[in-house]
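Heads up, one of the protein chains got dropped from this complex, but the rest are sitting where they should.
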């Protein structure tokens, strides 16, 4: 597998209520959200009586066929694409998850991360619960089943009080679709309309493809029930300051989406403009690391008056698996994806723009490759601040120790990646660019976690094991494939 | 799909403890038990710390590869093949089922049927449990998780007290393999030894292939714990009269197995001998309906002094799926499996032997086909009594209404299948043949259910819906495949 | 792979002309002929203008789906199943083979072996031909394309004059289906009728399944053209003595088929009767090696008055691939297929019946296994003479050196397989049983090859390389699979 040295989004969700083509539009919605997770995909639909589920490992186009979509009957559906973090990427973890309890069947799709999931799980186990997967989502289903309140809305509110962390949730019962967002609104969730039906999605690009109209964001702390009576909204108390994930603007979201009610493309261009203001250097060319650095690079080039060109060409046919040569080929790992254009780079002073540096290993290879293609100077510019801390709210990040900026100075990083100069966008610059002072979570840049992770720390070692990076093991069950 | 008009076995189980090749021998064991269920197969192994699971729809040889077996690490394992009855045959129902609870992870493989499963499920749901499959087995895991006794052996005993029905259970924890059989010993379960390890299987033919030595049956009501200290045995109280499923001897088990400590082959031959004594008719040939009628037919031919021959040839390449012609072809459905040999049958008085008649539709086609191949007389003989009632203990039988013998006289059945004469083995004759007066369940022949199904009836309609035949719907969740 | 120590049939062919369901009936016909070849299958159909081909590695039920059959349009078709001998079993060799030449497109399915194929191939290559497969069939297509005669019937006759060996051929052009059999009639080929259409097949069991009526065999040396005018028959000159393959009766054909106008089942039973007359020994039981020895064993038991029983049970779920244990398990290789029933065999004097002994290795394992199951004496009886020479006419046999009877006396073979006694049916006894003195090829028993292989020997080493056993390499092209 070719590993991108990037933070990885964990999931995208899509839901629809009261539409003749519920499962097909869910399929299309997930297709648009494919960049948010490529390891598995699932759809559950309902005709008001029965539920229908199809799911599998792989990309949306591989998991579903015309026939499976035909068999996903009914006028409501929810879907999920995932990358996998807290649970291993195994079939029993593929969402949406479905269960039956005394309230009847319910299905759930979840984007985010509960910081008290392990604590809740231990309590539930102590109370006799059994767990068949390793995902946070199963915890929520248990809480809901155990809540004695007969009114489902009240029960949901009660359950949500126990959850701590970031979550954008879709929950489908026989009669209603619930769209729920945690009080800080960490992960995005948008509401739209398609003919007589309502749609909910992680990003608005999913609405564009199916011709749905964007209405508004689900609000932080909002519980939106969509049923035959239309929209009914509840709000969790107390209200708190929003803490949107700024990295959605830096890297995760598609540039053609509105996220947190802002155009991702415009935000990224502004980051590039601000980056030029803060870190300008005389050069012949501005070269983006495609595709992540392209929009910021255009802004940088515009602001600095330096020529923009594609000096690195991306091979878009690269798949998830790749058979490597046995012999060592120079820069092979990065060249499978990126190839430098010698005729552009030769003898040029180059500003290389990327959105972030995580471990630094890939950046180093790119710098070396560009230099051996003939660039005379390489000035590396990053359109966000140094990433110094892991995300606790649903993004797959390496552990602190693996983050190069966690214990190295900028000069040390520069030396490591062998660039002639290196500069990052300031946190103020970033937040100004997204017009977001006081509204964003920037914990990965400043370690200021808006949702306390302390009580979990009190649980001791478990938290550290589970949340501190992708290599932790959340389960003793290993699913084996052919 | 080509439907056999037969009672269908529901599952086979295999377990092994303390063997270097635990998962490979489990694979081989399941291979030998393939006749007990061809719809799905699964193995869970354990290295004492972690558990490894592989499972899939289809036959054993298709579900597992050399690589999956390599990855099923550890020195203990349990496996399961199933045909599916109480739960739909969907992946989330493929056993062994695994869950984590406060006692740690545990995995379960189950052959049988709990008559109070729905009652228990309703009670558990009322108490906040969620269900992610439709199998009885999940109920047992919930009960175990909720049992507060800290000693696992005691907890198991406590849980078993709540189960009513037929079950041969294998339960694997990190430290021990439990082999458990209900108090009536309805379904078989045998203990064997292979080098330093112990093996447990539904039938002894699984021991033969792997070179294990048969020791004894797990006793009715026995809870056998196999761990590093060897064998420890507990017994449920009070003891009751055994009620072994006599149909295991009539049809289900492999003829080369010992079942209920008797040779299946010898039992079947004795049924044929007894059948000749009870129902002799002058004829030129004894012809079995292969493969089920072969051994009894040999006994019948020997006792009656009539010549035995294979006048019906079975095509052993018939798969589960088959593309049918659009036009009508005479006797097509049965001819895919069986072809008459005209040169043998022409002008002959034939005794046709089968083990049972269920709906009568296939028997009718066979009689018609044999007659149009030239037989001058066809005397149908059945090596068991008329099947008048469905099984409640783990066999997939049609509803009473579909059983031809439930409301038709023997003469009416004869007329329906268009035979010149028809006779069945008497119940006494059957039980004498297996040396089993007072030790067997023969409810499908005499409606005498040894385990009361009354309290379940008190639950009302649910029981009838769920237990009375294969077409009932146990779930509102429908899994969709490509 | 589990290797049967048997001679292997090489192919089965089926053709149909003027039937609405041409491709479906071809599928069903191949299904019935599956025992003649399980490695690949192919169908080519024609609507009188275009040709449609579907083919693949594996069994008939796996190669074709309902959709592929829908797309195999037209009212005529030919099909082929193969085991593979002269060509490696690779996709480019899967028949029917199709080509275009100046006469238009033509497709060919072939059962048999040309003894002068290499000689013809060399001549054709010298004349500028290119070969894209390693099958004999391509040679025939080249000869036909190069024949200048404009009348197709005349051209076919001309081409056939150049072929030496055994062949049952089906050739489909846009307008006609040709069924052709070599002058000795070595391999079988039968004609039948289905509604307004005609069908041709290797064995009559293919007619039974589709409800077609058997008319007669294609005669040795006959060229039968089936077109819109019905049947037109030509005959090759000069007529020669027939030389039907007697092994079709001994082992290959299905017992419910008519082959060479004789019932295979009756022939085999007569072999068993004759075997008892020639080789009787006092014993308690006659036990067949299933399935190949069953019919002869019934005859032996009847004639000798000894009791017949299934003391070896065959596992019919055995697939082509099988993951073996790492540790050594006693008799494992043969136990995967056959399991002895100790309760039957214990303390008994047993006559074991099989149809043939090829290398002797499997027979040895069976004898050992039966003995360790408790048999007190084991008398091995074979319902055909010792196989001393390879087949040159389309059967996959080991080289002479591998045939145990080629250089060992019967006593030496007995010692090798560790039986208490060993006896074979005499050649006279075999030919009497099939009522076939002077009509059969028995070269594998007596080295009297009815079609001279001399001129090929004159070609030197090439013949020996290619025809002398399955391990020879016919090509320098190796097809690689995933």
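Here the chain labels run A, B and C in written order, and each chain numbers its own residues starting at 1.
Just so we're on the same page, contacts are C-beta pairs under 8 Å (C-beta built on N, C-alpha and C of every residue); 3 or more make two chains touch, one makes a residue touch a chain.
Because the structure is a prediction, the values reported are computed rather than measured.
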Chains shown that the absent chain touches, full complex: A, C
Hidden-chain contact residue, picked from the options C:11, C:25, C:41 or C:54: C:54
Contacting the left-out chain in the complete assembly, out of A:175, A:209 or A:415: A:209
Touch with the omitted chain, as defined above, among C:11, C:30, C:115 or C:141: C:141
Missing-chain contacts mapped onto subunit A: 20-21, 24-25, 27-28, 31-32, 34-35, 38, 59-62, 64-66, 69, 205, 208-211, 254-256, 258, 263, 265-266, 269, 291, 294-295, 298, 302, 307-310, 313, 315-317, 319, 321-323, 325-327, 329-330, 332, 335-336, 339-344
Missing-chain contacts mapped onto subunit C: 49-54, 56, 65, 67-68, 71-72, 91, 97-102, 105, 125-132, 141-142, 145-146, 475-482
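Please note the rule applied: only the chains that are shown with their structure count from here on.
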Joint neighbours of subunit C and subunit A, given as chain labels: B
Dominant chain pairing [most C-beta pairs in contact]: B-C
Cα-centroid distance, subunit A relative to subunit B, in whole angstrom: 48
Length of the line joining the C-alpha centres of subunit B and subunit C, rounded to whole Å: 37
Overlap residues in subunit B, where contacts from two or more other chains coincide: 64-65
